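Provided herewith is a single structure, encoded as structure tokens, for subsequent inquiry.
For this depiction, one protein chain was excluded, whereas all remaining protein chains were kept in their positions.
Now for chain A:
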């Protein structure tokens, strides 16, 4: 399809992008279309308001956190590359990918998916989910009927269950360990990003 290749050419560094993320050309084009649709003023990058304009995200209790995950600390905009790279976390895992010893782990590996989720909780990026951060998450995900004391008690018990080295915070390793039984590949993959 002529339009495919011409669209692909318009995107800078598209080969590198496809290699890093593993998306097929068709997906890159779809994502590019979506990016352009979100970027209503055509500036070539997205800002938080563009994400905020997605109505359904406002109905999501942790929607704003996820919006925040797209923006690297300090940056106010998201360009297409970052956009695609972050979305690449949600690709289903390639089961039959050959395991090259020297290549870096693909973005959509189980570990990277978990890291993404971890960063949603760990807002101050210190590598641990503190009690306060957990409380914030719980507060946003639980209904208004739950009192502050109940929230704190849940947060305490959660940390107790997961915290193995008794430092009142959940590190990434503890996080990963506590989610051993969960099928991350299934729970953090979007089928149509295959």
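Remarks
To be clear about the criterion, a residue touches a chain if its C-beta (ideal position, glycine included) is under 8 Å from a C-beta of that chain, and two chains touch if they have at least 3 such contacts; residues count from 1.
As a convention for this text, contacts and distances are computed from a predicted model.
One chain of this complex is left out of the view, and of "Sodium/hydrogen exchanger", "Proteasome subunit beta", "NADH-ubiquinone oxidoreductase chain 2" or "3-isopropylmalate dehydratase", the protein name its UniProt record gives is "Sodium/hydrogen exchanger".
In the complete complex, the hidden chain is touched by one of A:13, A:72, A:111 or A:150, namely A:150.
Within the complete assembly, A:158 is the residue of A:109, A:158 or A:171 that touches the hidden chain. Taking the whole complex into account, chain A touches the unshown chain at residues 26, 30-31, 33-34, 37-38, 41, 47, 49, 51-64, 66, 76-77, 87, 90, 117, 120, 137-138, 140-147, 149-150, 153-154, 157-158, 161-162, 170, 178-179, 181-183, 186-188, 190-193.
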